[in-house]
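Showing chain A:
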Amino acid sequence: MTVLSVRGLSVRFLMPGGRRVAAVTDAHFDVAAGECLALIGESGCGKSVLVSALLGLLPANAQAAGEARLGDLDLLAADERTLARTVRGRRIGLIPQSPAAHLTPVRTIRSQLQEAVAQLTGVRGRAALRSAAEEAAARAAFPADHLDRHPHELSGGLAQRAATALALVGEAPLLLADEPTTGLDRDLVDHTVDELRRHVDTAGRALLVITHDLAAAERVADRVAVMYAGRIVELTDAEAFFGTPGPRHPYSRGLLQALPDRAFTPIPGMPPELGDLPDGCAFATRCDRAADTCATQPPMTATVACHHPYVPEDSHA
Partner candidate 1 sequence: MAETAVGPKWRSYGTRRRSTRTLRVRASVTLVLVTVLAVLLVPPLVQLDQQAVDLAAKLQPPSWAHPFGTDDVGRDLLLRCVYGLRVSLLVGVTAALTATVIGTAVGAAAGALGGWADRAVMRLVDTFSSVPHLLLGIFIVAMFRPGVWPVVVSVGLTHWLSTARIVRAEVLSLRSRPYIDAALSGGASRLRIAVRHLLPAVLPQAALAAVLMVPHAMWHESALSFLGLGLPSHLASLGNLIQNARGSLLAGQWWPTLYPGLFLIVPTLAIAGLAGAWRERINPRRRSELML
Partner candidate 2 sequence: SAPGDGSGGGGSADSVVIGVASEPDTLSPLLGYGKDGNSKIFDGLLARDADLKLRPALAKALPEVGDDGLTYTYTLRDGVEFSDGEPLTAADVVFTYETVLDERTNNTSRSELDAVKEVRADGADKVVFTLKYPYAPFAGRTVLPIVPEHVAGDQDPNTGSFNTEPIGTGPYVLAAWSKGEKLTFKANPRYWGGAPKVKTVTMAVVEDDDVRATRLRSGDLDGAILPPNLAAAHKNNSGEKSRGVRTYEARSYDFRTVTLPTGNEVTGDRAIRRALDAAVDREAMAAKILDGAGRPAYGPLPVDDPWFAKGIERPQDLDRAKAILDRAGWRAAADGVRTKNGLRAAFTLFYPSGDKVRQDHALAYASDARKAGIDVTAESATWEVIEPRMKDDAVLAGGGSTGDPDFGLYTLLHSSLAGNGFNNMGHYDNPAVDKALDTGRRSQDETTRRTAYDTLQRELVKDPGSTFLTHIDHVYVLADRWQGLTTQLEPHEHGFASGPWWNIEDWRPAQ
């Protein structure tokens, strides 16, 4: 059963002087119940914007097109009221990127947690709220003795855990986690990832996790989507992606090769300007397999959008 089904989602930012930034272009994917989809891709390729679009949290100069179905609700067409009252927090939880910036600076973590608990769950009463909040904190490994601190008094990792705790409160059927593991040490990453996995497994919930931490992605994801310059260029099973035969898109390969435990070499060239994308494949300029055909937009096949994908045999080449 699909929880979220995204069809042709595109997002543009209108800039002064009539320029447009194509942050997300024509994204198609589904997330099924009990499934975890990891979204990876170069910084600035549009992952966070995609998530914002799903929650209706884009700024006023943005335009969105396409369809994103959550059950029978089209998230893109829904009005702010519906989104605010029934969707956010209740049907879709979000762990935002830069959590420290997304916490209200003048209130303690405890009060924000308790507030979220009070609004999203049926828990009432001082003592009950208190313990529920502490429980939520514990789930994200947020130390209880830091609950009475304000966001600016937290370390990066602590803020990250606070944000995770807040997002888990609503027990939403779909969780969007934007870099849930930044600033965490290995133990905590594992803890968080396991918690997310447990969250998904318990009640057939779905998880869309954006991460740069490929180890974490490997640990949690069922499927992997790779984004490049606003497009999803590869969407495949995690096992195949991380293990054998490995990714098929040249970009995905480059990404994996850049890992510190592998070659630790960056993909050559500059990331493309989203305001001025080429007509064809955006990766062509940086791709060692590029050919003339790359001047046209490659169609998305079953798992990859590339004119010259690696085929399984190539993987050991």
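For anyone wondering why these and not others, all candidates are chains of the complex that A comes from, given by their letters.
Methods note: a residue touches a chain if its C-beta (ideal position, glycine included) is under 8 Å from a C-beta of that chain, and two chains touch if they have at least 3 such contacts; residues count from 1.
Keep in mind the model is a prediction, meaning the values are calculated, not measured.
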Selected partner (touches chain A in the complex), from 1 or 2: 1
Footprint of candidate 1 on chain A - complex, ascending: 8, 10, 12, 14-16, 22, 25-26, 58-66, 76-77, 152, 277-279, 297
